[in-house]
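Removed: one protein chain of the complex. Kept in place: all other protein chains.
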Amino acid sequence: MNKDVALIVGGGPGISASCARLFAKNGMHVGIAARTPDKPVLQDLEKTHGVRRYACDASEPADVGVLFRDVVRDLGVPTLVVHNIDGRVPGIFRKGIAEADATMAFETLRNSAFSAFLVGQQAARLMRENMPDANGTKGTIIFTNASAALKGFPTSGAFAMACQAKSGLAQSMARELMPQGIHVANVPIDAAIGWTQEDGARAHRLAGTTVDDNMADPDHIAETYLQLHRQHRSTWAFEIVLRPWVEKW
Amino acid sequence: MNKDVALIVGGGPGISASCARLFAKNGMHVGIAARTPDKPVLQDLEKTHGVRRYACDASEPADVGVLFRDVVRDLGVPTLVVHNIDGRVPGIFRKGIAEADATMAFETLRNSAFSAFLVGQQAARLMRENMPDANGTKGTIIFTNASAALKGFPTSGAFAMACQAKSGLAQSMARELMPQGIHVANVPIDAAIGWTQEDGARAHRLAGTTVDDNMADPDHIAETYLQLHRQHRSTWAFEIVLRPWVEKW
Amino acid sequence: MNKDVALIVGGGPGISASCARLFAKNGMHVGIAARTPDKPVLQDLEKTHGVRRYACDASEPADVGVLFRDVVRDLGVPTLVVHNIDGRVPGIFRKGIAEADATMAFETLRNSAFSAFLVGQQAARLMRENMPDANGTKGTIIFTNASAALKGFPTSGAFAMACQAKSGLAQSMARELMPQGIHVANVPIDAAIGWTQEDGARAHRLAGTTVDDNMADPDHIAETYLQLHRQHRSTWAFEIVLRPWVEKW
Partner (left out) sequence: MNKDVALIVGGGPGISASCARLFAKNGMHVGIAARTPDKPVLQDLEKTHGVRRYACDASEPADVGVLFRDVVRDLGVPTLVVHNIDGRVPGIFRKGIAEADATMAFETLRNSAFSAFLVGQQAARLMRENMPDANGTKGTIIFTNASAALKGFPTSGAFAMACQAKSGLAQSMARELMPQGIHVANVPIDAAIGWTQEDGARAHRLAGTTVDDNMADPDHIAETYLQLHRQHRSTWAFEIVLRPWVEKW
């Protein structure tokens, strides 16, 4: 069996880094794409886990095309693609509909939902040519999403648009691609993303406090992504909402 | 009591025209905005029902700003705004995710969801200064939506994005604006939009067939919009899905 | 056109009484069924609006059979049936799953969901023989529901079961009966049921306070029911959630 090739689009220190580490530990070739691939967290991933870094503005069609071409050349055709971009322009946070800047709202929609379209499209084009693996899977496409995908909160119109757009895309892709052997999943994280257990423990040790787990640990999110990729096609899950035990919903 | 001022954004011969006629018959000042306000159906509405026509590309922030300024000048501050734009670029219809043109997908998102944001924003800014009417309503904002808002269908990724984005926006606006006295509603029409009863009857008479009603009659959709506008704020509905009796769902 | 015959099952002073008054004012023959049909609010409805009273335990198959037989005999075949029973045994309120009394949980399920089944079944049997009215409707069956139909709240397991059971029944009946010309609707009221405007105003006048409308006014709920009954079958709504403008959701 050929090795899995995983591409993570979005280069944050939380879910993306946890996925990169877990996927590498499980024997996958791993690439990670970010607007600024030189940031320390990504350089570390290269050193410690052999993760390949790519520069990419995922909301630009040409950039996304080049990204997938380079990944195929360097690592092979992806079998697992994670779209992990929040996309909010900072100035759009907690702005009422009357006050929100329209340009920022538009950028949020483009960064988040349109980049998901571009990444999903390239993944679909390549994966459908793959041979099914032992679980009958030609490839897995996972969209990280947020609680705004489940419920549009006040003073959050632009983000609600972006998250629910991403859900709509994921649903459409799932209904279209699953019968072709490609597993598509939407994973709204209904919580703040927290420390990994390890980082959290260290932070708490330094601060002299006790570890808490009322935020979503990105290492555990990554585990769910790996489980999704390894689900047998007789029993695929499309949507999994992850939330900490103490979260109100 | 002052007269209601209704603004319909989107100038098709179906729901928009039915709304314009019904709102005018109920004594409202009515404006209708379209990219091409000179088309015959809109000229007719002006002649028969005194509907004021406005040229507007609703996906352009500047255009939408001018539109609302002109409506206020000509008719008064709106108390009922209907966003009735489908937004699909024709070339995007029934295209698989791998085949869909990315630029067209982007345009669809912009035409539909982003224009809803712009129109909703201007409406919110103006309406919150209104005095509540007899039902406690400062204004009503209605988004026409489609079945893709409820379910992302295959080969329809771009439209699913746009429709669910619109739902997310509407939810966020509802939670934010309803406690301020502005009624926000999302109305997915789970059906093809059909003839009005009158037009359908004429068409069938000419064709020698019998009238059917397995498509959504835009005159009846308009009635629901008027009922939504007149709901007392003690019992507001946010979402109403309308579908013909014979529709599968 | 024959007169509408409305049967309201459940005899409370809120929604049931408001429906009875509104339906009678609109020229319908109205019957109301309750476990204790002699309570003053129902006697008043008989005097003021000619409403016919029936004794019925709606969770008993035999009782429900007799009820519909008697209504047909007295008023004619129903064209509008409202199931308006909450069904909670008082002792089940705010009980954690570990503490809740199992017998009370069972009674709640039987009072609410099973009675809805029995009433819906009798209505369906009769209505499908009706001639369609001017809107193409052979009859309308409306289930009043609660916010627990939308979301299972903590310490409310038995009621969540009952409400979501009712929603499941309503969905199944809608998909089955709407193509046969019978309009089925589920109406979760996401709020405390309040005073009617009139009663509220009087109460507030007596108390020297101002009228509020942060609870759902049953007179306005009744209006929505009447609108549902009069919807043309080209555009039927299945579910309408009603909530006051200030409600959190």
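In order of appearance the chains are A, B and C, and numbering begins at 1 in each one.
The working rule: contacts are C-beta pairs under 8 Å (C-beta built on N, C-alpha and C of every residue); 3 or more make two chains touch, one makes a residue touch a chain.
These numbers come from a predicted model, not from an experiment.
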Chains in view that touch the one left out, judged over the entire complex: A, C
Contact residue for the chain not shown (choose from C:V5, C:A20, C:A58 or C:L177): C:L177
Contact with the hidden chain (one of C:G157, C:P188, C:P218 or C:P244): C:G157
Touch criterion as defined above, residue of A:G14, A:G139, A:G152 or A:G194 at the omitted chain: A:G194
Touch residues of subunit C, complete complex, unshown partner: 61, 96-98, 100, 102-103, 105-106, 109-110, 113-114, 117-118, 120-121, 124-125, 128, 148-149, 151-158, 160-177
Hidden partner chain, residues of subunit A it touches: 136, 175, 178-179, 181, 183, 189, 194, 197, 213-217, 220-221, 224, 227, 231-246, 249
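Here is the rule we go by: only the chains that are shown with their structure count from here on.
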Euclidean distance of C-alpha centroids - subunit B vs subunit C, Å: 31
Distance from subunit C to subunit A - Cα centre to Cα centre, in angstrom: 46
Where subunit A touches two or more other chains, by residue: none
